[in-house]
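To start, the structure under review is shown below, and the notes come after it.
Every protein chain but one is kept in place in this view of the complex.
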Amino acid sequence: MIDIREVTKVFGAGSDAFRALDRVSVTIRQNEFFTLLGPSGCGKTTLLRMIAGFEGPTEGTILLDGDDLAGKPPYERPVNTVFQSYALFPHMSVAENVGFGLRMLGRPKDEIAATVREMLALVRMSELAERQTAQISGGQQQRVALARALAPRPKVLLLDEPLSALDFKLRKEMQLELKRLQNETGITFVFVTHDQEEALTMSDRIAVMNAGRIRQIGVPREIYDHPADRFVADFIGDTNFLSAELTARTGDTATLRLPSGRTVEARAQGDGTPGKVTLAVRPEHAELAPPEEGALTGTLTEVVYSGTDTHYHVALDQEAGLFVLRRQNRPDAGPAHQRGDRVGIRLGAVAGQVLRD
Amino acid sequence: MDATTRSRALLLAPALFILTVAASGPLLIVFVYSFLTPGDYGGVVWDFSTQAWFNVIAERDFFTEELGWADAHLAVFWRSIKLSLLTALLSFLVGFPTAYFIATRPRRSRDMWMLLIMIPFWTNLLIRTFAIMELIRNEGTINTVLIAMGLVTAPVQMLYTEFSLLVGMTYVYLPLMILPIYASMERFDFRLVEAGYDLYASRWQVLRRIIFPLVKPGVIAGSILVFVPCLGAYVTPRVLGGGKQIMLGNLIELQFGQLRNWPLGAALSLTLLVIVMVALLIYVRAAGGEEARHG
């Protein structure tokens, strides 16, 4: 569908030059909800604007259904965008906004009217068709922007952090709404966000980006459970990093020796040669235990209650830094712990992920 | 009268006195004069008459007493309105792209470009008109160059034509078009243009359907700001029209000079004032309507 091959983008020149994208390659498939995830300045929006046609690659090519997009202005690309600011035309009504693309394509009037009705029904905005865009709420503007971008039935819909301006509840609602729209229309969605939770909730596949490069591409579960490197592990969810030494490896399972002297097993891909590695452990993949049973030991410095979960912060004996654990607050949860308690940390079988530095 | 009102009245007194004596008050006397009878050597005779107002658009033949249109006056009215509209149009055609150009420069350099537009505007209008005259007269730079290049054998007559008035008035009033258009464009959100291109609009369609409608208040303001002073122009047609292509301002002056018909001059002045007020009213209506539409 969209083939991005070895794309590099450099802004400016000379000593001011900034490499926004560095040899990025990715293939986005038909009907996919594909998310570009990363911190601000990672190049995700630049990549999106390149697909839309507002930026040109310094090197590399972008293909859409096998056609090279180079040199094609935005108005010749079968691609539409939902802008972060929505960019609704303030001098037009809701219906005129939605019909704008079709009007520019020179479609007949009755066809435009029918599509506008259909799109407004799709985003549940039929009653407000004749309103001016200044007279509707932020969430409604969001829906209009969506309907406007979907109306010309693009091959690809680009969404540039479209939910960032909405409040928490509305954002949750729109996440599901977007997912529904993608299912109903069958259009390929390319979604840009810096919110990892949003990405995990909505995406079929995620590309995690940092500093102009793609660090990992995969389905949400893969990204979360098997982060490819320290950046991804750190950016997606909470992670504890432990230094360890890899002693042996069979298949995907590696045996590691921790500084405490205990050995644990963890998942590892790629290079299996023994040596120093980092072990990444999610807070919910470890549990508190009596000190003598733990793979690690330490002192409980903080107990944070947060409704569904309780977070335990443990100052480790073996290395600097805190280890954070999360336990669901169920009625049958184990004994209560208090600040200052000596505790052990038990790592479940194959709980961590081995990262090479 | 309480203390605030009294001190306010005292503060306002000097300005209001000057403005009443030397600007607004005399307009009432013009109104009175337009209903009097002309004196033989200028001035007026204090006899009530509506003749002046009648003569603005009509005249009675001296011999046959036949009623007819005041063709000479109507021609001047027509030329004034036509040239003012054309000047506004030409200023728009040049000023819109120029304002657009400035508004799309980097933020730091925009002030510099606008200063470049405003400097000539704040310098003497007579001198700028002279500068144009020296350029287009028969012995002027353009003709000298044309002849030197062998493109023409005799100088092209540009001075003392309607063309010269159009060029001259556009030259002197162009900044009045650029300023309000630029003010509208500077606030314009160019992300809307991106949205337009994304939705298959061509360059022209983006200009016509998105940019133009949103900076229209500036265009209307600019057109009025150019149209109004053109209509009452006196210096530019006097220098560049040379008495052959007179406009309303010159026609009014003639009544107070050579023709010694002060009441008619007064009536013509008030007619000009009414046209200007109507234009301003249309502008206020149009601007008010736009405001209401966009909240």
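For clarity, chains are labelled A and B in written order, and residue numbers in each chain start from 1.
By definition in this document, a contact is a pair of C-beta atoms (placed from the backbone, for glycine too) under 8 Å apart; a residue touches a chain by one contact, two chains touch by 3 or more.
The rule is short, and it goes like this: contacts and distances are computed from a predicted model.
One subunit of the complex is not drawn; among "Spermidine/putrescine transport system permease protein PotC", "O-acetylhomoserine (Thiol)-lyase", "Multisubunit potassium/proton antiporter, PhaC subunit" or "3-oxoacid CoA-transferase subunit B", its UniProt record names it "Spermidine/putrescine transport system permease protein PotC". Among the chains on display, the ones the left-out chain touches in the entire complex are A, B.
Across B:45, B:126, B:152 or B:282, the single residue that touches the chain missing here is B:126. Here one chain is not drawn; of A:3, A:55 or A:229, the residue touching it is A:55.
Residues of chain A that touch the chain left out of the display are 53-59, 70-71, 73-74. Interface with the hidden chain, as seen from chain B, comprises residues 5, 7-8, 11-16, 18-27, 29-30, 33, 43, 94-95, 97-98, 100-102, 104, 115-120, 122-128, 130-135, 139-141, 143-144, 171, 174, 190, 193-194, 197, 203, 207, 228-229, 231-232, 234-235, 238-239, 248-249, 252-253, 256, 262, 265-266, 269-270, 272-273, 276, 280.
As a convention for this text, only the chains that are shown with their structure count from here on.
Our note on geometry: chain A versus chain B, Cα centroid distance of 60 Å, whole angstroms. Remark: chain A residues 52-54, 73-76, 79-81, 83, 85, 87-91, 100-101, 104-105, 132, 134-135, 148-149, 152 touch chain B in the complex.
Those residues of chain B that touch chain A in the complex are listed here as 189, 191-192, 194-202, 205, 209-210, 213-214, 293-295.
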